[in-house]
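The complex appears here without one of its protein chains, the remainder shown in place.
Chain naming follows the written order as A, B and C, and within any one chain the residues start at number 1.
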Amino acid sequence: MAVKLQSYDESSISSLQPQQGIFNPSSYHCSSSTRPKMASSYGARLVVPIDVKKKPREQKLPLHNRWHPDIPPVAEATVGEVFRVEMVDFSGEVSQRNTLPRTSRMPILQFGPIRISDKDGIPAQPGDLLVVEICNLGPLPGDEWGFTATFDRENGGGFLTDHFPCATKAIWYFEGIYAYSPQIPGVRFPGLTHPGIVGTAPSTELLNIWNKRERELEENGVKSLKLCEVVHQRPLASLPSTKGCVLGGIKEGTPEWEKIAVEAARTIPGRENGGNCDIKNLSRGSKVYLPVFIEGANLSTGDMHFSQGDGEIAFCGAIEMSGFLELKCEIIRDGMKEYLTPMGPTPLHVNPIFEIGPVEPRFSEWLVFEGISVDESGKQHYLDATVAYKRAVLNAIDYLSKFGYSKEQSYLLLSCCPCEGRISGIVDAPNAVATLAIPTAIFDQDIRPKTNKVPVGPRIVRTPDVLKCTYDGNLPTTRNPSSAT
Amino acid sequence: MAVKLQSYDESSISSLQPQQGIFNPSSYHCSSSTRPKMASSYGARLVVPIDVKKKPREQKLPLHNRWHPDIPPVAEATVGEVFRVEMVDFSGEVSQRNTLPRTSRMPILQFGPIRISDKDGIPAQPGDLLVVEICNLGPLPGDEWGFTATFDRENGGGFLTDHFPCATKAIWYFEGIYAYSPQIPGVRFPGLTHPGIVGTAPSTELLNIWNKRERELEENGVKSLKLCEVVHQRPLASLPSTKGCVLGGIKEGTPEWEKIAVEAARTIPGRENGGNCDIKNLSRGSKVYLPVFIEGANLSTGDMHFSQGDGEIAFCGAIEMSGFLELKCEIIRDGMKEYLTPMGPTPLHVNPIFEIGPVEPRFSEWLVFEGISVDESGKQHYLDATVAYKRAVLNAIDYLSKFGYSKEQSYLLLSCCPCEGRISGIVDAPNAVATLAIPTAIFDQDIRPKTNKVPVGPRIVRTPDVLKCTYDGNLPTTRNPSSAT
Amino acid sequence: MAVKLQSYDESSISSLQPQQGIFNPSSYHCSSSTRPKMASSYGARLVVPIDVKKKPREQKLPLHNRWHPDIPPVAEATVGEVFRVEMVDFSGEVSQRNTLPRTSRMPILQFGPIRISDKDGIPAQPGDLLVVEICNLGPLPGDEWGFTATFDRENGGGFLTDHFPCATKAIWYFEGIYAYSPQIPGVRFPGLTHPGIVGTAPSTELLNIWNKRERELEENGVKSLKLCEVVHQRPLASLPSTKGCVLGGIKEGTPEWEKIAVEAARTIPGRENGGNCDIKNLSRGSKVYLPVFIEGANLSTGDMHFSQGDGEIAFCGAIEMSGFLELKCEIIRDGMKEYLTPMGPTPLHVNPIFEIGPVEPRFSEWLVFEGISVDESGKQHYLDATVAYKRAVLNAIDYLSKFGYSKEQSYLLLSCCPCEGRISGIVDAPNAVATLAIPTAIFDQDIRPKTNKVPVGPRIVRTPDVLKCTYDGNLPTTRNPSSAT
Partner (left out) sequence: MAVKLQSYDESSISSLQPQQGIFNPSSYHCSSSTRPKMASSYGARLVVPIDVKKKPREQKLPLHNRWHPDIPPVAEATVGEVFRVEMVDFSGEVSQRNTLPRTSRMPILQFGPIRISDKDGIPAQPGDLLVVEICNLGPLPGDEWGFTATFDRENGGGFLTDHFPCATKAIWYFEGIYAYSPQIPGVRFPGLTHPGIVGTAPSTELLNIWNKRERELEENGVKSLKLCEVVHQRPLASLPSTKGCVLGGIKEGTPEWEKIAVEAARTIPGRENGGNCDIKNLSRGSKVYLPVFIEGANLSTGDMHFSQGDGEIAFCGAIEMSGFLELKCEIIRDGMKEYLTPMGPTPLHVNPIFEIGPVEPRFSEWLVFEGISVDESGKQHYLDATVAYKRAVLNAIDYLSKFGYSKEQSYLLLSCCPCEGRISGIVDAPNAVATLAIPTAIFDQDIRPKTNKVPVGPRIVRTPDVLKCTYDGNLPTTRNPSSAT
């Protein structure tokens, strides 16, 4: 059978030229309401630009590091459009990236707020749900690196500060989807990249609730809470403070600034508005359903992480980096009432929900460490998942030291690699059981226990180790006294 | 090309007959030490048989419901062989399966102990690691059903007993890998089947540690622990008790029995020996590395679950069933020292580690609920993952009520379906962030939030609902007073 | 807060006793039409029992090894009920399992037929779709082993018979979900267990279509088809034959038997009715939608495989075993017209569709071999995926020989381990590109290429090797003449 290969007749497709509207996005037609409306042009619209070489206060659009309803939006976005937000790392300390992190009291930067409206120009309203789809994200081009660090105990510490009182730091370099660190040789893993912060602005009423309950904790907690004996990270809460306060478009020193600064909530904890939840699964393709508390929603984001383990235990504990987000929003009108039920004294006591995206890194083999709610002094706690998780993490850190890592290296590693922390059992009183699952594929050696003790292949040399400062504090540690190391 | 098809010459393969040893398993030869030695015959050797129609005390081999070094082994197994352990459900109440569960004080049955030795007949020694591979497991043939239940608050309650004070129960029927319940229509899911209990016998020294610390908790905990105000499950700990005590081969009423019964630890919490950890991932193909505290290891198991969610929140909260395990053991000599580091006052303060198996059910879409460490009264707790997880679970339960489920149905469902409970953030003081991820594929409707409020497809009718007893207690609940429902 | 632990009041739940019908399955109520109706009792009803110690003709229910509309059902099942079918391996040669397989002309056994009716007793009708859910499956208890084999080239051969003309065999033993073989040391993998055969009985019209087209192939194919020069397996087709014919309830030697035997289709190829498709993904939880050609559907099954690689290249190439299936059926009335479109000269030219189940073994790392449609003699074929796949398989076999395996071992291994064979490219003329992906976790050594050539860990010793007969045929092989080995 012969086939004639003719030259293509350009005229036969002249009717397909865009000027005649066939490719016009507005002709996109689908009866299903769940289909996205097509963007008027491809590519994400940059609404928050960043220059990584500049300091926070020098950026084109003002940044902020507090939650407050009166911080004005710096940009607007419409439902259905894909828009881009760029950011420096949480600290914004671009000039000091090779130093150790200072203190957990450092304010954490936010990028935005962005006012969200529907296609008719009507902004999101209190009571709506704001659906934020994370279409894409990543490091900023030319700035493909990050760091993981612990704070010195006297400057805040972290989840295991009683065991690891010194500030430490590891630098990570990115090779596309992978990160590796000169300070933690022998591991390399794909990032489950995500923003630590995605949140809407609180209303004044919600802000007051936050400040009241956190102040009560700060004032009474250390005495009344047993957990404070186990988790030595301090302060218990970071209360509003004018020190280091940055309020976006509100000019510092004005009466308005003074008023807002004394009541604006610190960025650090995740709360009803989402915020700095540090949930590692908020990555590509995930969808967050955020409650809306003020008109326009005033969406802010920040604290990009190339990768993080569940818990972000080292505190400055993900792979902290600069980066970009490409987001697309929808508004579910009256969605708070429709989908969220308050679980507290007011209708504002809600929490966001989210869907996990389809491209999380895939691991098939996991080595898992258990912990129970008995602390390192041997004291029994009651169904305390925090104590149990601390034990699981400590067990894992000590285990990894069998394979050539220092404990400081392991602490940083478990804070930023894609490990999973689970509440496995929470009813078998008095012991909660928490588990920490580590994907074995991130190591270049087989870290599973073996009957054969002969080392297989070359072992890792611990040089150089993680960067440490010299700690000369005098607080006792609770490190297991029976342990020789 | 023609091909001649000859009849096969039987004589040419006569040398392959087994009598000539070619198939003899002992000729299996592999220089790799990680390869399993071949069983002398295929199939698992039944070492602990069960008749599900008989009561616990009528079984062929004696059962036990305590941990104690002096409970004698009922069977032996050798490293490398696959052996089978059968069991009734945790309660052993075969005649009362259609009643509601009585009380959380019910003793939990164990099957074994099984003494483990190497191929030279040398038993496992204190300080060794016992590697237990779960080769297979499942319901007992002819008994393919189970149940999920909550206890009445005054009989123990569960994780959410302050919200759900009544005993409730759902029956689940199995269709191969799937479970469904007449009481919770519209869901069907594959089981991640596992034993709630896998553990080794404690030494006397370890037993003393357990009893001391749990007694201290029971005596002082309610007053000293803030978490007791949030988690209302009681008692705080179940101390040794002669009531209902079953000690395997130790005859009841003898002086030996009396002595052991007053010191033997209750089955209920997971501890250093593994035990009743209720970790849902200990399923087919997983490998548990258990510390050995006494000669022979004295491995016991029990509490088969067809499926369980992380936390097993309802307490009697997995799909409880009878079942079988096929296990294979290895011994890592001196493995405790080699691989586990004590994290507490003595070298016995260790925890097991495990590897996850390769056939866990696969889900790609998850709807996730967040919770922070603010309790339902609005009180702020400090990095408390238990409080945060309680909030996440409560949020999920209320959410599911939008889709036709009663809250009791959802409570039971989230306790037993393959949902994941994660400690997502544990450093952003004061809020721990816990998340509960539910696989959406287990529902026959789309449970994701939608902008389109028109119901898609038929809704579920809540008839019949979960079975409930009439609660007439008078303890106050902490249920959110601002909530209308 | 004190908590009173009362004894449980039995009377308060007396109304929950089953005699009062609350647990009555018929009260199960769900408005969703996709919910399964509850079985009248739990557990699967055994409809086809097997005694593995007996020969095929001695089994309680008659077996068959042909497709024909007049083979009478041996059992019945109703829509919604879970029923159990047991089977011996495809050959039924229970007494000869330690011999080498004889010939590819061996008839392949089927178990059934089972007549399927709805709850009103109305059987499936031609034109319906029969939905067969595979609820569970596995080896028969006490018979946990299987084998993988190649046929001698003159007795049929397999996909690579020109390279491997000798009959070979490996025995596999099962440890729960895992299989290992003394003949192929150093590998162990979880089974993706499935029946090679699931099919409905053909109508006379469909049977005639089959016989006509296969006869034409057998008569003319070798001369007219280029692929016959590349794939040396023979015969091209297995036509109806009275030799070895077993027709279930039709008594041998009767006129009816004679009539049916000369027209009944051989079991071996998969066809429009499903049948012996050897699709490895038809495992636990999968759902097959089979066209119905005669009243009652007459479902037959057989050829259980503990595991198989895509292609089943060795021919007797899965891990062949005895086993059981637990099935549940539904009927979609007129479903053939609704969901299947004939793709051929008649409305009977359709193929089944299926859904994959949720518990396939999970692997994260794959080493993949490419093949293009150039055969081993260097001849270029045109977009021929079979030639390309043959190349990919040959490449993989030779590769594995670098790691201590003989080529015969690798051939058997790739035939039965969970490897994936993909048609990656089918348009870049003249080369189709096929790929063979092997999960690296099944090996106890790292089989990936390395820059470091120093062997890591102990290497496998190839003793004992796969069992081989002495081949003394005289057909030329097409083995690459330039290869030294």
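Definition applied: a residue touches a chain if its C-beta (ideal position, glycine included) is under 8 Å from a C-beta of that chain, and two chains touch if they have at least 3 such contacts.
Not measured: the values here are computed from a predicted model.
One of C:L46, C:L61 or C:L227 touches the chain omitted from the figure, and that residue is C:L227. Across the entire complex, the residue among B:F363, B:Y389, B:Y411 or B:F443 in touch with the chain not shown is B:F363.
Contact between chain B and the unshown chain involves residues 362-365, 441, 456-457.
Although one chain is not drawn, its touching partners on chain C can still be listed: residues 33-34, 129, 131, 158-159, 209, 213-214, 216-217, 221, 224-228, 231, 233-238, 268-272, 274, 276-281, 289, 310-315, 317, 330-333, 335, 338-347, 349-356, 358, 364-372, 374-386, 389, 391-392, 394-395, 398-399, 401-402, 420-435, 437, 448-453, 480-483, 485. By the touch definition given at the top, chain A reaches the unshown chain through residues 1-8, 10, 12-13, 16-18, 22-23, 25, 27-36, 38-39, 42-44, 82, 98-100, 102-103, 105, 133-137, 141-145, 152-156, 167, 169, 171, 173-178, 180, 182, 185-186, 188, 190, 222, 228-229, 232, 234-235, 284-285, 326, 328, 357-363, 441, 444-445, 457-461, 463-464, 467, 469-470, 475.
In this section, only the chains that are shown with their structure count from here on.
A separation of 47 Å divides the Cα centre of chain A from that of chain C. In chain B, the residues that reach two or more other chains under the touch definition are 33-34, 228, 234-235, 358.
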